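First comes the structure, then the notes that go with it.
What follows is an incomplete set of chains from the complex, kept in their original frame.
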Amino acid sequence: MLKEKVGPESSASQISTAALLLQHEVEQFYYKESLLLDRHEFNDWFDLLDKDIRYFMPLRTNRTRRDQKLEYSKDGEYAHFDDDLVMMRGRQRKLMSDVGWSESPASRTRHIIANVIINDASDDQEVHVTSSFILYRNRLERQVDIFAGERMDVLRRSDNKLGFMIAKRTIHIDQSTILSNNLSIFF
Amino acid sequence: MTTAKTKTRLNIGHEPKAFEKKNVWNVEEITALLDEENGTLDPRIYSDQDLYELEQERVFGRSWIMLGHETHVPKAGDFLTAYMGEDPVILVRQKDRSLKVFLNQCPHRGMRICRTDGGNAKSFTCSYHGWAYDIGGNLVNVPYESEAFCEDFNKAEWGPGQARVETYKGLIFANWDKNAPNLREYLGDATFYMDHMLDRTEAGTEVISGMQKWVIPCNWKFAAEQFCSDMYHAGTVSHLSGIEAGLPEGMELSDAKIPTVGYQFRAKWGGHGTGFYVGEPGMLVAIMGPKIAKYWTEGEAAARAERRLGSAERARQLMVQHMTVFPTCSFLPGINTVRTWQPRGPNETEIWAFTVVDADAPDEIKEEYRRQTLRTFSAGGVFEQDDGENWVEIQAVLRGHQARKRRLNIQMGKGRSAADNPHYPGSIGYVYNEEAARGLYHQWIRMMTEPDWDTLGPK
């Protein structure tokens, strides 16, 4: 099996190697992006948001199997986040403020980014990626929150250190009632 | 349905005669929790398990509880599942456009009748043994009824408990208590202030579809009190970083001016309260952005609001209003977030929040309301984040014995409000004030101690 698919001369091999490299680039981007958040290097993280960023997390509701398609709130309905760059920049100012109580002392977060799937890389400049995450959060003496979900991103090629900007991030969170006192962290 | 347990406990000491639950705290003890004269409050009001259980009967079993907005359930069969205190209910639009609210508990062996958040239903079938209810909550089918049941079984007696339902300008309230005053009477002079959000146009309001829910490990009264009475935290340090988040790029926090002019209202009866700034739209701009500030204060919509409310001040000048309708319906006219504080034990609250808009507002304004309330007052909101931080920590400290025995200060504005303002009904004082908080706790104590609406109700 291996021989067939990866013979050095076959174009399949070349395509596959390209896919591997792209997978590697995207994964490394996510891993490094996560570290920026988890090490509280927030200014660097906000610099990854492209000017037309949409940072969006719809609501999720409990429905019968029959109504499953109504599970997520839609555009124009209520949501958990639906920010553009101006709004995100405001969040950045809050976060870096000396009086940003909800994140000073800062949450200890850990973004585990897994199951990275590149859905579409046909455009030279944009990659559409789906990934799954566990986000562990620990705060103050003993607060613990564990979030899980899926991120559907549009990443855009950039000459910044990480190679990409985030052009769009849609987060499907695996909770109906948010099991935390706030969402003062980023996904 | 009165049980033996209840009966044997009735005639003890100073206890009210008609409550069902046994009284670990007696009337004097409950009354002493608030000392209005000296302006102090016993912190156990927030942390005591026994008080919490009494509350479920006496406060949440007798008050008008807000469940949602009429536009949440526009069509016949549309329903929401919701809570009144810790009791789950189903709110359903009937074919005749009326609303029904009934306990989400199957009277057979107790199963939750409906386990979804909402939808459209023709009937509800219990997943345990298949008892079926129509959308009015009437038991309409019992499998093997004739083969298996007994002679005195009567389906008509076995529907889930029904609550009273009334609405005020779009908001839906329910109440378990048949003797409670009707909603209008219960709201009393508070409607004057509710109208600032609900009655700016003859089209009324509609909801931005959806209900956001999250959990704060704190007593619900911190939240209810804050929206009732506490402009002080917004005018001092709680939300400085939230304001910072809303400043136009380039403007510094030190350039932002926090308003100091405004009023606070304590309801004559009922524990409702509100406060607001007058003039100075800067804070509204910082929270909701210039588009909404303009919509609220200028142009046709504001003019129409002025006509309906009868005063330019009420329609255009009064802003960043906070309000609580006792016990757990809170909202911010102008910002238009609406929420209930759902008690989940003395140390935990769920917030269920939504946003309303003028039904005839331009789409662009509706969208702006959606995005700005999301950005500011929601689980991830730049304002709401910090309330969550404070309430959680207050509650955590109350694990301490010293912390629970030191009475808190609730003196602000004591003796300074008065019921003689020509423009505003109720007892009116300075915007930075705790008079409305004292009103809230006063009403809470009355509900916790007075078994009879004859003495408890508004005159």
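Letters A and B mark the chains as written, and numbering starts fresh at 1 in each.
Rule of thumb we're sticking to: a residue touches a chain if its C-beta (ideal position, glycine included) is under 8 Å from a C-beta of that chain, and two chains touch if they have at least 3 such contacts.
Bear in mind that the values here come from a model prediction, so they are computed numbers and not experimental data.
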item	value
Chain-type multiplicities in the full complex (formula in displayed labels)	A x3, B x3
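In this section, only the chains that are shown with their structure count from here on.
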item	value
Separation of chain A from chain B, taking each centre as the mean of its C-alpha atoms, in whole Å	35
Contact footprint of chain A on chain B as seen in their complex	115-119, 208-218, 237-238, 240-242, 244-247, 249, 253, 350, 354-355, 367, 370-371, 374-375, 378-380, 382, 384-386, 388-393, 396
Sites on chain A touched by chain B in the complex	57, 59, 61-64, 67, 70, 73-74, 76-83, 86-87, 89-91, 93-94, 97, 99-103, 140-141, 143, 176-184
